[in-house]
Structure formats: C-alpha cells, structure tokens
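Here the complex is missing one protein chain, while the rest keep their positions.
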Amino acid sequence: MVSNYRIQGATGEWEVVIGLEVHAQITSHSKLFSGASTEFGQEPNCNVSLVDAAMPGMLPVVNGECLRQAVRTGLALNAQINRWSRFDRKNYFYADLPQGYQISQLFHPIVGEGEIEVSLDEKDPEGTVKTIGIERIHVEQDAGKLMHDQHPTMSYVDLNRCGVALMEIVSRPDMASPAEAGAYVRKLRSILRYVGSCDGNMEQGSMRADVNVSVRKPGDELGTRTETKNVNSIRFIQQVVETEARRQVDLIEDGGTVVQETRLFDPDKGETRSMRSKEDAHDYRYFPDPDLLPIELSEEFVAEAKASLPELPDAKRHRYENELGLSAYNAAVLTAEAETARWFEGLAAESAKKQGKPEADVAKAAANWLISDLFGGLNKLGVDLDSSPISAAQGAELLALVADGTLSGPLAKQVFEIMLETGDDPEKIVEEKGLKQTSDTGAIEAVIADILAANSDKVEEYRGGKDKLFGFFVGQTMKAMQGKANPKVVNELLRKALG
Amino acid sequence: MTDITDLGVAEIRDGFRGGAFSAREVAEAFNDAVAGSDALNCFIVKTPEKALEAADEADRALAAGEAKPLSGVPLGIKDLFCTKGVQSTAASHILEGFVPPYESTVSGNLLEAGAGMLGKLNMDQFAMGSSNETSYFGNVVSPWRRNDGGNTPMSPGGSSGGTSSAIAAHIVPAATGTDTGGSIRQPAAFTGICGMKPTYGRCSRYGMVAFASSLDQAGPMARSVKDCAILLEAMAGYDAKDSTSLNEPVPHWEAGLSGDLKGKKIGIPKEYRVDDMPEEIDALWKQGVEWMRDAGAEIVDVSLPHTKYALPAYYIIAPAEASANLARYDGVRYGLRETPDGANLQEMYAATRAAGFGDEVKRRIMIGTYVLSAGFYDAYFTQATKVRTLIARDFDQAWDSCDYLLTPTAPSAAFGLGDLSDDPIAMYLNDVFTVPSSLAGLPAIAVPGGLSKQGLPLGLQIIGKALDEQGVMNAGLAMEDRAGFTARAEKWW
Partner (left out) sequence: MHFTRLQQRRGDASRAAMSVDTQTVLRIASLARIAMSEEEAERLKPELNNILGWVEQLGEVDTSGVEPLAAVIANHTRMRDDVVTDGDKRDDILANAPVAEHGFFAVPKVIE
C-alpha cells in the first residue's frame, strides 16, 4: 500500500513521514520498581513509596509482572524477545523526576523488532493492509505530575504516577498520512487490550504518543524531524501530523529550515509549539543502572508468556470469516475491540446452545443483530457495550425466539426495544405483553372469514384480477390479529380462502 | 577492674552475659567516652539516650533469658547509613537536618541483634575522600600522633575516618564502615585497627546513602578479626529490597575462625610491588609473608597484570555512578534548598547543589558528568567497564594458583591533615592497593601489622575469593596472632 497523501505546497507536492513512540502504561497493581499502588485518582502523594520519592539509599526492585506483560506484548507484535536486557539511567533534572534520572532501557531493550498489520479501510480490511515496523519496546518509569495553577508562584509536585511502569513502543517511520497514524494507534491499542498489557485508556493517560514528523519531496531523503510530546488522543495525533507537516512545508518553502526539537501540542489552538528548548536537552548521559542486574529471561518464561496469549484480532477476524461465515466487514467490526469479540462470542455460544445448532449456523444472525440492532440501540442510549442493558444470554434468547418462529421480525424489534428500555428477559416481555406470534390456523381462519365477509367488494375485485389487493387482506388480517399472526401462515391461509 | 572501654565486642558480649557488668554500665562508660572525644570530631550526632535504651532492653532481656547476639554491645554507626529518627547526612551540608523515616538494613540488622547506637560517625562527605577532610562537619582527627614529639593532627584515613578514629581511641568498641574503593581498609590501616570489606552483595545497600552503587559495600571495623566476624555476621544477609544483594546463607564466621593455614596458598601479586613504596611498607609485607608461612601456608608468586589500570578505571566508574546517584539532592523533597531571588526551578537546583556539595563532591560529579556526556561515553566509561572485566579476570586467574592474596593495605602510613588536600591524584593513590579488589567485588580484610618509624600504624591486607569471607578472616587471624599488635595511641584529647 502506497499512501497518496500529499501536502500541496507552493513548490509542489510534499510527502509526510511519521514515526510514533507510544507510551503505554503496563497494567499492574504495583509500580515498576516499588510496592506502591498504581491506582488512578488517589489523594496526592499517597501512592508513593520511599523508593518513588528517591529518598537517600532507596533502591529499585523490578516487578516481574511488568516484564512479563512487555514480553507478551512483544510476542503479540511478532517481535524479537531479547532474553538478555538491562535497565539504563537517563539523566535529567526535573521536578517530576525525583531520582534525577529515569530508569529506562536504551542499549538493550527487552523487545526488539516486530511489526503490525494495519487496515486502512474497515469495509475492505484485506485490500488496504499496510505493515508498520516496530523498532523496539522498552520498559521504563513514568514521571510524577506537576500542577501549575494552584499557586501564584509555585508549582506543586504529586508523585503518585512516579514509577508506574510504561512500555515505550517505538515504530519505524513507516506511516505517510494522518489516517495511517490513526489506524496504527487504533490497531496497537486493540492488540494491547487483547493482550491485557495496557487498558488503552487515552483519556486517563494510559496511552500517549510522541509524534515524530518530517516532510520531503517525493523520492527525496528523509527530512529533519520534530517530536511532539505526549499527544493523548487519536484525533490529536492526526491533527499534529497535519499541522506539523503543514508548518514544516511552509517553513521550508519560505526559505527556513526545520530544527530537530521537541514540541508541544495545544489542543485549544490546534497547533504545535516549540518547548522552551534547553541546550542540554539531548545529553541524557545514559549508562547501565548499577542498582539493577541484567534481566535474563529463561526459555520457560518466554514460553509461558506465549502460551498465555489470547487469540489476537487478525487471527480472530480470519476465523470469523472462514469458520463462522461472517462477511469481511462484520468480522472486522466484531474483532476490532477485544470487548466486542468477547461479547459476540458469548452471544454466538449461547445462541448455538439455545437453538441446538452448531455456532456456524447461528453466527451470521447473531453478528447481524449485534452490529445493526444492538449497536444501533446502544448508540441511541449513548452507552458502551460493556454497560449494555441487554446481556449476551438475553440477546441469544431473543434470537432463539425468532428462529423458532415465536417472534416475527417486527415483533422481535418490538421486544428488543422493550429489552433495551427495561433490561427484562425477552420471554418475560413476550409473556407479559402477549407478543407471541400465533400459527393457530383455526383462529386465523376465523379472522380471515370475517374480513372476507366484511369486504366482499374487494374480494370480487381481487378475483377479477386485481392481485395487488392481496396485501390489503394481509394487512387487515395482521391488524385483526394485533400483529401476532405468523405472516407465513397468514399468506397461506389467505391464498386458500381467496381461491 | 579493667576499663570497660578497653574491651572489644566479644569481651563485652561475654562479660555482660557472664554478669561481670550490666549493659547499662557498658553504655554509660562509652557514652562518657563519646562525650569526652570532641577534639577528635568523630561524631556528627551523639545518641547517648539510644545507647541507654538498648542497654536497658539488653539487661531486661538477659534477665528474661532472651539475650540476643549483640545484646549489651554499643556501636557507632557511620553517617552514610540512614537511621530512623536520627539525622543522617553522609557528612554533607545538602542533607543537613535530614531525619529519615526509615532504617537502613545494615544498621537495622545490628539493632535487631540487640546492639545499641552511640551516635552517627563523621566521614568524608558522601564517602568521597581518603583522609576525612571533606566532611561538612569538619575534619576527623586521628588519635595517633607521630613520635616526633610534635602534635601535628594526623588523618584517620577515609572515608570511614570517624569510625577508625573512634575505634582506635576506644571511644566505641566497634562500628560500621563502608568501602567503595578502600574506605574501610585504608582508615583501618591508618589507625591500627581491623576492617573488613565483604563480598559485594553480602551486606544490603538498602538505606545506605549511595556513592557508587556497583562498588559500595558495608562492613565491620573493630580492634580484632574476631570482633569483625561477630559484627559482620549480624550485618550481612540477603535483603529483597536490594536487587544486588546475594541470596546466600550467612555462615557462622565467628565459630569458623581458625588461624591454621596448612594446605592454603598465599599469592603475592608482583604488580603490587610499587617502586617508590616506602621501605617500611615493603619490610612489613615481607614480614607478613613470614607470618603466613609460619601459619602453615605456602607462598606463591602471582600476577595481576591490569593492576595499574584499576585506579584510573575506578576514577571513571565511581564518579560516573556518583553523578547520577547524587542527582536526587535537588532541594525538592528533603535537605537544603537555596532559592536566590526570582530563581526558576533549574536555577534553584543549581544554587542548592552549589551550596550543598563540598569541593571534592563537586569535582567527582563534574568528572562523572563529563565521562558520561555525549561523545565521551565510549572512550571513558565503556573502556573503564571493559578494563574492569579484565581486572576481575586477573583475580579469577590468580585463584588458579592460590587461595588468598597478601598485600599492603595502603602505600604509606597516615599523613598529616592538609598534607595532600590540594593534590587530588596523590590523595586518590592512597587506594592503589584496595581499589582492584573493590572493582572485582572481592572480600578483603585489613589487619594492623606494626608501626612505622614515626610510630604510626601500618596494615596488611588479605584478599580472597568471592564469598570466602571465612578464609579471608582466617588468614587475617593468623596474621593478627603473629603480629601481636598492641600499640595504642596515647590519650591526648
């Protein structure tokens, strides 16, 4: 896939080159190097140990779960797992960094090269695949938080986040449009959530990206890049690419040069600006952290991490298509998020059980109902799947009632609306509201007889060749039956009665 | 009855248990000695009430039949160890007033074993120095004087100079030291006492103010090998809070002491024979060889070819690690803060650190920062860590032909305070015999061997294989037995 995204400059077309460094908070109870909690939203400086506050003589001890999650993530990205890695100190002074250095991994990261396949169009998931290279994943500490607006002359320091484990997932500069950057982050987030190594919650800051952008004339060498720090939504990432690429093109075309620097994104103004550049910003004096020994992962450790991986989105999508017979689009929609797939699989399993059929026979109807009915309904309610008032078992029950002819399509819609509103079981609704469809031929025949008797003129016209009137009789019959008659039976009996 | 302050750890412990004196009597005797020692400036903080508290608990425990290994024994604690509720400064201005809400593992282990604390011992600032002239709280003075009738104040060595001076002066029976490149052994040699640096990882570094993490190791200092063994047994042990701590059982070193060296081979490293070494050091070394032979050991010549590169490698690695370890002293969370008018955050840092660090500390932070900075990292730091590998390999090869190494501890006797203070490199050369084993993480003990012509103590060093503290102490004991070092500084303070 070659991107055709171009920026129109005064001197012609420009390409944009994008690389992303995604910081993903590793899901863990305690911090990377201390036993303090990682819980979000606590009182300031309460989730802080003496180690996090860098008290004299305090030492880091690594949380094995954080390493395991990084390894699982690497395996999910088909990346090389480095059985020997180690932590380095990245030295700089800032009030959110008590040690005066961040413990990170520069020289020997725990995960090496991997890749992600990204679909650029959900409607055509196979036709628009682009492979984005992963350069590395390393594990490091998060910093604390500075608050600037609480005091006229002071900034306040909260160390609750300080020392929380992050994975920095570094891509190759393989993206060439805002859409590709967005699709990459979406796919990466999806994989992390499948793996369970990061909750992907960008609003709470569990995932944020440093956006590296440069521009060049098609075919030219790479241009000088800028790095816009800590961008915390997919929309903003795309905005950064657009505005930063535009700014660079304008700058170059006006005779200027792009400076390699770190920038900040201002979401209110929708633009990036240079961070007050410090002359020594790039002299981090990395060296191996002598407080920590090299990390040597056993073969079993890696094998266990691998065995613990769930089915990943691409594999799942293929299985839905090939084994369950779903359309490519439906399979893509249902597998995009782990939560959706989990819900769908619950629904399909319950459906199969209730209807006594193989999953492959019920999956299509389940997928259609989930994507068009339930998603539509939840959308109107403004809630996510995980707070759906209808459970997968209830959905399966509804589908079973349709399949066994208890409910007609229109009746099922009616029941669904009530379920959405009340969360009640479909059977209960059918029972209480008397919405059961009837195939009782005697009752239907009696109604038909009455209708034909009351509309003898129309019966004549129909028999005289005005076929269109058949619909009129169906409508009258259904109305008289309060919509509960099995339409197939009605059709049959009407045809018989009308001769 | 002998003065209680003349007793060592074993004698106090045993006398206390045997009912010869109470722990309170011991604590009071040493508290008095501490109170009368101001001229030596060994202490930054005195804690007589802590010593008494522990003593009373020891007396109670003994009566209840619950005496612990160090019950009744009061100790000094080097100020590099953080002590809960007691100011801990690493002898720096930048940590002045810092009262840790936590206890270092090593000092905690000693207190847990029943010991009392007499106070926090002065030292070179952040353990950077070999003469105890870099403390913010003033120089420590050795109790020793030259026999020339003059009263030139002598250096007690460093960085554990408060420790060495206090032990030599019988102000404390024993105390903790820390050794990064020789900071236990060189001051022990300068003051005629014993000092043991165990294998790197034997003693937890948790709660010990870090100087150079890959080298720092706590150890005991006392007036006998046996006392060192008793203390180390209490100090050492696996600690899950220190990733570099060794998960090895702590042997019963005291019980295992034996000065019989039959079947052992002592290596004499030829590279330690520095041309300009004072004749009296060389003579003592030769004497040491005889003592080892007398104890039943076989003497062999060995070679440690990279010895001469140990000091320069050390003076890259230690400052590099220190430059990062000391970055946390920034005036934000504890200690000194200097905020010049209108200073921003970074200016506050710079002003605080300029005011809070002494000259030697600044010098080492500058060197460390430089050798790690862009463009110099490989030439300096990487090269030094590779040379370190070669130095460790030298020792490994030496162990093919011997069990221990015998060397002088320091290249000279103590010098006068001020004699070397304006020549950093001459000062650094004090550690020429101790730094190689520090770089390799090996256990080593310094034992007094005799006196110089000027009447000052001289020491010998035994270096052993990793984890063979027992062997090192046994060789030290054999030497101690034969040296019969009983000289003692005359009290003038």
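As written, the chain order gives the labels A and B, with residue 1 at the start of each chain.
Please note the rule applied: contacts are C-beta pairs under 8 Å (C-beta built on N, C-alpha and C of every residue); 3 or more make two chains touch, one makes a residue touch a chain.
For clarity, every value in this text was computed on a predicted model and none was experimentally measured.
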Per the whole complex, from A:264, A:403 or A:418 the residue touching the absent chain is A:264
Contacting the left-out chain: of B:146, B:265 or B:362, that is B:362
Sole contact to the chain not displayed, among B:63, B:300 or B:354
B:354
By the document's definition of touch, the residue of B:20, B:257 or B:274 touching the omitted chain is B:274
Contact footprint on subunit A, counting only the chain that is left out:
28-30, 34-37, 43-51, 53, 61-67, 86, 93, 95, 146-148, 150-159, 264, 275-276, 279-280, 283, 285, 288, 292-296
Can you list where subunit B touches the absent chain?
97-99, 101-102, 199-201, 214-215, 240, 243-244, 246-247, 274-278, 306, 308-309, 312-313, 315-316, 323, 327, 330-337, 339, 343-351, 353-354, 357, 362-363, 365-367, 369-371, 373, 379-380, 382-390, 392, 411-412, 424-426, 429, 432, 440-441, 466-467
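To be clear about the criterion, only the chains that are shown with their structure count from here on.
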CA centroid of subunit A to CA centroid of subunit B, Å:
58
Of subunit A, residues touching subunit B in the complex
50, 53-62, 89, 91, 93-95, 98-101, 155, 157, 282-283, 285-287, 290-293
In their shared complex, at which residues does subunit B touch subunit A?
81-82, 88, 90, 95, 98, 100-102, 104, 205-210, 212-214, 240-244, 320-321, 323-324, 326-328, 330, 332-334, 345-346, 349, 369, 372-374, 377, 381
